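Note that this complex is displayed minus one protein chain, with the remaining chains in position.
By written order: A, B and C. Residues from 1 in each chain.
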Amino acid sequence: MIKLHIDGQEAEAEEGQTILDAAKGLGIEIPTLCHHRAIPPVGACRVCVVEIRDGGRPGLVPACAYPAQEGLVVETASEAVRESRSMTIQLLLARCPEAEVLRKLAEQWDAPPLTLDAPLDHVEPPKGVPEGAGDRDKCILCGLCVRVCQDIIGPAATAFAGRGIERKVTTPYKLLSDVCIGCGACALVCPTGAIDPAEFCSHSIEKIPNEFNLGFDTRTPIHLPFPQAVPNKPILDRENCIHFRTGGCGACETICPAGAIDLEMEDEIVEEEVGAIIVATGYELLDPSVYEEYGYGRYPDVVTSLEFERLVSASGPTNGELTRPSNGEPPKSIVFLQCIGSREETGPGKPYCSKICCMYTAKHAILYKHKVHDGQAFVFFMDVRAGGKNYEEFVRRVSKEKVATYLRGRVSKIFPHDGKLVVQGADTLSGGQVEIAADMVVLAAAVVPSKGATELAQKLRISYDQHGFLSEAHPKLRPVETNTAGIFLAGACHSAKDIPDSVAQASAAASKALGLVVHDRLTREPTIGIVNELTCNGCFECENVCAYGAISPKDIKDRSGATVAVLANINEGLCQGCGACMVTCRSKSIEVQGYTDNQLFSEINAITR
Amino acid sequence: MSRMGVFICWCGANIAETVDCEEVARYARDLPGVYIAQSYKYMCSDPGQRIITDAIQEHQLTSVVVASCSPRMHEPTFRKTAATVGLNPYMLEMANIREHCSWVHTDRRDATEKAKDLVRLLVEKVKRNQPLYEIEMPVTQRVMVIGAGIAGIQAALDVAAAGHEVVLVERKPSIGGFMSMLDETFPTLDCSQCILTPRMVEIMQNDKITLRSNAEVEQVNGYVGNFGVKIRQKARSVDLDKCTGCGDCWNNCMAQNRIHEPEREPECSVASPEIAAKVDAIAAKYADEPGGMVVGALQDIQEEFNYLRQDALTYLSRRISVPLSRLFAVARFYGAFSLTPRGRHIIRVCLGTACHLRGGGSIADTISRELGIGDGETTPDEMFTLERVNCLGACALAPLVTIDGRYHGKMTIAKMIHLIEQCQESGDTVAV
Amino acid sequence: MTEATRLQTPDDLAALRARVVERRSAKKVCVSICAGTGCRAQGSMELLAEFGRQLESAGLDDVELRATGCHGFCERGPLVVIHPRKIFYHSVQMKHVADIIDKTIQHDEVLPALLFRDPKTKQRCEVEGEVPFYAKQQRIVFRHNGIIDPTDIEDYVGADGYVALAKVLAGMTPEQVCDEVEASGLRGRGGGGFPTGKKWQICRNQPGETKYVICNGDEGDPGAFMDRSIMEGDPHAVLEGMTIGAYAIGASKGYLYVRGEYPLAVANLNVAIEQAKTRGLLGDDIFGSGFNFTVEIVRGAGAFVCGEETGLIASIEGDIGTPRQRPPYPAESGLWGKPTNINNVETWTNVPVILERGASWFASIGTEGSKGTKVFSLVGKVNNTGLVEVPMGATLREIVFDIGGGIQKKRKFKAVQTGGPSGGCIPESLLDLPVDFDKLREVGAMMGSGGLIVMDERTCMVDVAKYFLGFLVGESCGRCAPCREGVFQMHRILSRIVEGEGREGDLETLEKLGNYVKASSLCQLGGTAPNPVLSTLRYFRHEYEAHIKEKKCRAGICKELVQFRIDPETCTGCTLCRRDCPTEAITGAKKEPHRIDAAQCIKCGVCYDVCNFGAVEVE
Partner (left out) sequence: MTEKKTTAAQRDGTDWQPRIVAFLCNWCSYAGADLAGMSRNDYPAAIKIVRLPCSGRVDPMFVLKSFERGADMVLVSGCHPGDCHYSSGNYHARRKLPAFRELLGFMGIDPRRFKISWVSAAEGNKWSSLVADITEEAYALGPFQEFPKCTAPEKTG
């Protein structure tokens, strides 16, 4: 630990840390412009100058680049520092009067406008590609953009051209950069907002959609899944990470004050031993883009019900402001389509009822009215299924209080016209065709099992139906158990369910699992396979046919401990007694107890006599 | 020697109507190994069961066949009954003379014959039965919950509340599932996150619950009570124990956008073979130097091509793996480089201090005036390029001008004009 | 010519030297012609060829012709010295060649017309040493310049070259070498004046196997060319110095960063390196000591800031030459991040002679804190322009008046500027200042690399300040804000002042900005950039005030503030000014008073300078 004095206080710093770091440790704020924690400092802007009084060569040094040294006595706001800092800010402000950050610093550090001449017209008029790119009047030439691209990211798309007052940030030959990866690090680190990679990158710039908000806003590769996420810690999306795509960057690792970022981290296989398993893998929505007629995916204002949830959510991308994705305007009319892919006997949909849509559509209508008081809502439905406590009353309120107009029938086509979406459908109650010019269309897409549920079921050796929903052991009497002992189901992985049903089933599954694990021992039928070690020759054909992996090699040792034979051994916990191994065994060295060959041949003898 | 008892159930009329149970009993009694055989109205009733237990005790039966309904129905019942009087339950088997016989056949004779067959079948089997004993296994008293949406969260909390450890596995980096994305919930319209978030936090705080987020089930081994589950804990790149969630990383994440990995055109497309060959030769000169001697290579390229051609520089950049931006920056930094073609005659005017004091500035102004070009510029006919340099190190000759490297000292304005004229006339360098 | 064999031991070197000396010591006639840049520019190479031709046709094939490095007295080139009498001819023209061969060489007759005539004593000086320009000099750094042929290693060996290296490698530890250099009191000649031995010691003590030595030959100060002369005229001395330094520090690779504007220096150094390699004086196992050392030449490309150590390192690394914040110093982390020692050409050149003749000998020369000699390039409004080497502590008066022969055209001395663009101006009142590192710093100037620019009454100090600042605006790398923006703004203010737009308070702003830039800049370029302004403000404030308040430039330099006028009374109508006027602004018939048409006059001042009667006046 290095000890030094800053503003009369004792500060500590580690080897390699700067005065700035040490001051930060004391809570002393030193302004910076050309400094970014991820980028090696160069001390270019001189805003961070501090005065060394003792312990080193006296004078002004940049705190960001000057190493913390033993015994230094540093003043961060002495007269000399203030004068220098104020002058630096004034000079930079003379260059970039528009830069907000400089104006603020000027206020803070008492830097009145200099009675200086404005600097040279240092910015050349753009020739095809703007030199300097971005808002060039704000460029203070701190070099962060150039350095981050060169030293951190790697492609070195930009460079300083010229020197002195003529210095500029530019791309080589002022051409669109084909090495620019479009990451936007330059814009991120720029203290004044002077650079925009869209102006010089030869690729189009594309943001990374935020999955939690279903792509209605964006995120960075390392990101917190959502504000209330548990664990409330970030995750690195390697697909989009510069480090994992190009080998460069690693800024987060440098920056993290806790040293928590580990880019070397690899997938790890951990083994957990448990007595019971509850499967609660949930559901997802059918992708409605399979229905061309609804235009989902083509018309931005056609959204799924889940997307609608995010758009009205106070924690959503619009902070609860319901707006049309196409233009940000509030939707004055909205059409909800139910049964998108549900109750469909043919076609890409599912034959079953998704159960929750009638209810949430009614809810959506209410939420819509909360947000757009003068808006008009329509619901196209097949039947309204509101079986549940207070459900029917809820739906009735929606239709009765004219929160939404319910139209029984299906929609045949949606097409854009004059900034609106024209929804064409049938109203079977009035017997006519209806056409609604809507600002937004919400599709209540069918509930389908979440991806990978069937793969998981196979790993668990539990069964699932043709839709991929996991199967219960008995539809009435064992609704949360599976055919495999010790494995239970909860929630929408079993079938479309609303929240109360899911929670109830979860508690049921928990109680079933508890019923198992409260015991420290378990008994089971002895009708399982046993190996006759006298005749087994260790060919392990049986191992191949065992569906339970119950057969494994066993070393037979003599008294000295040397292995004399390797024979099949049956794990009595795993063996289910199916007998497949027994049939396969050429030397007939396995018997299933209770179903031995001897017994069975006797039975055959008995009935064929 | 087996002492077997055979008990034929009438099942009221269910069996007896079609099967002559007494005859079957008689038949059974004669079968080898059978010690006693008798029939009764309801074997599964209490008196019926007592008949069996009494017989077992009285006759010290070693095995029993009950001919009645499907074993899928009452095998556990009768085995339990037998066990109460000390008979190993696996020494008892059932002959299914109801579902497989009396209920599906109408001919009494056929049915009775079949029932005899079935009884015989079981008698022969049971003769070869061995006493079996139930297997006892330890139970791992923990539960795994796969999926941490509201259902998984609830299940995990319930199990934990009962005092058992839970491993909660979630594929996504956060728990919460779809419910965390919902706004308000029907039919009460309470805020989804408001009711869910406390549960999520509880998961984190409950020390009975081990949360494995960003993890997937890889393989499941074992069996009820003893599952071994291999979980792929996907690399999060964040050490959850160390992370304080301060936000520095995501607020400073350099990738603000999706990344385009640049496709590289092949080297040959950036410069013609002739130019490439020349640049190759230059690059080879500096191959041994760690920095590639960028400045030197650029000097050579300028010498070779008169100026720093874009294609040559681009090619060099690829060749020596130095970013073009760096070459460009170097080219624009140093006074000696030109990115545009230079004239056939390069006039350099020294503006070192000595030359300045002796009127070098006026000489430079004169050239500018005569040729209409400024510093670093070239006349439109590509005849002259003017370079103002900061001392050529021959101060005794001040003011000094060099034309194509040749020194012209003690320059005067008149001499300069004369020199330019001479150059223009001859088109060649002129000696003083 | 001796066959170019590898010198494997110090004895081999001694043997070679003996052979060379024997061959050269014969009382043979030798025509030594200066082939320095100054003399070349005045035709010395043509002269050399002409001598060759005429000597051949005269059948004088035993006369040796030698092209040497710069003698320093460039003002009077081309210079020719005839050995063995060392007759010193200056300003030799082609037409003189025949006479020299005929009279001097064949008949041992001196040609008085070609000898230097002391303007004070009116005496003709036959040999170099008698010329006042040389009389007060002490040539240590320039010990071989003008004497040996720089492209022939044997000449250098003959002049005791590589003796120091042999001595070091044969019997001294690196420690001892560092100590010896430190004991000599040698300080860096590049500007900073840091003790060289100490610097070596620091670098030597750094951990790590790989270390570098660099010779800074990026002589960027305008008006300074001593390093050029050394590199051109005595390249082996530089190499020998670097080799000794590398041995002391523990480096095996050296870089010679040569200014791109010095092609002859590059050529001669390249020849020297090749010869040294052939002789085994560079490369592996030098003198059988096991010590290896190679030198690479890097050509600069025109950036003053590369004279700054860290800028120079960046440039060698193939990047733009922007200096970086120190610490870490190059001695800790320099080229490619390895400990690196940088000295300039003059410093390296001092090294062999110190080790050859001993630290105490060297320490006996100079002043208390500054030992040895210093080479100055004496330029500007002085009669004898050229390179002068004087012991530390010589006064400015000695240099400017005794050696430099005083001010041209008998004008009045005004100031001398030292230390290049970052230096300061010293007024007449301080002419008796003994020149050394510390004294110059005391008066607000600096040694710098040794530029001495003499200014007369026709020099405007505001213009000089503006000139230097303009130079620095153009040469600032632009990395740090104070230097980039501050110097620029100072230059803008000065530009305004010389254009007559000066305002009240400008001088205070200049001082404020100047002090700010000095204190806050990243490197020494910025750290010293305001010196020309600050020092002229200190000694010549009245000139500034005249510009601002009276809108007058008494020196007649600031075009916006002057009017040239011909006094009809004094004008003789000689037409000299009329002929030289570039814009034909002067009219008037022969022998009649001339007139300047103000509308056409560009105020170049040519008329003022050429008038032999003082008829052109400045208003």
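Heads up, the rule we're going with is that a residue touches a chain if its C-beta (ideal position, glycine included) is under 8 Å from a C-beta of that chain, and two chains touch if they have at least 3 such contacts.
Please read all numbers here as calculations on a predicted model, not as lab measurements.
Asks: Touch partners of the unshown chain, restricted to the chains that are shown, please.
Replies: Taking every chain of the complex into account, the missing one touches A, B.
Asks: Sort through B:Thr53, B:Ser70 or B:Asn88 and give me the one touching the missing partner chain.
Replies: Residue touching the absent chain, from the options given: B:Ser70.
Asks: Using the touch definition up top, pick the residue from B:Val65, B:Leu118 or B:Val220 that touches the left-out chain.
Replies: Counting the whole complex, the residue in contact with the absent chain is B:Leu118.
Asks: Which parts of chain A are in contact with the chain that was left out?
Replies: 461, 463, 483, 527, 545, 547-548, 576-580, 582-584, 592, 595, 597, 600-601, 603-605, 607-609
Asks: When the complex is taken as a whole, what residues of chain B touch the one chain not shown?
Replies: Touching the missing chain: residues 70-73, 96, 98-101, 103-107, 109-111, 113-114, 117-118, 121.
Please note the rule applied: only the chains that are shown with their structure count from here on.
Asks: In whole angstrom, how far does the Cα centroid of chain B sit from the Cα centroid of chain C?
Replies: The separation of the two C-alpha centroids amounts to 66 Å.
Asks: Of all residues in chain B, which are in touch with two or more distinct other chains?
Replies: 326, 329, 333
Asks: At least two other chains touched by the same residue of chain C: list those residues.
Replies: Answer for chain C, listing residues that touch two or more other chains: 303, 320, 474-475, 477.
Asks: Can you list the residues on chain A that touch chain C in the complex?
Replies: Contact set of chain A toward chain C: 41-47, 49, 59-62, 65-67, 80, 83-84, 87-88, 91-92, 94-95, 114-117, 119-120, 140-141, 143, 160, 162-167.
Asks: Please output the residues of chain B touching chain C within their complex, sorted ascending.
Replies: 289-296, 298-299, 322, 326, 329-330, 333-337, 351-359, 362, 365-366, 369, 389-398, 400, 405, 407-409, 412-414, 417
Asks: Touching chain B in the complex: which residues of chain C?
Replies: Touching chain B from chain C are residues 37-38, 40-42, 74-75, 77, 219-225, 228, 259-263, 296, 298-304, 315-321, 336, 377, 379-381, 385-386, 417, 420-421, 451, 453, 455, 459, 464, 467-468, 471, 474-475, 477, 579-580, 582, 602, 604-606, 609.
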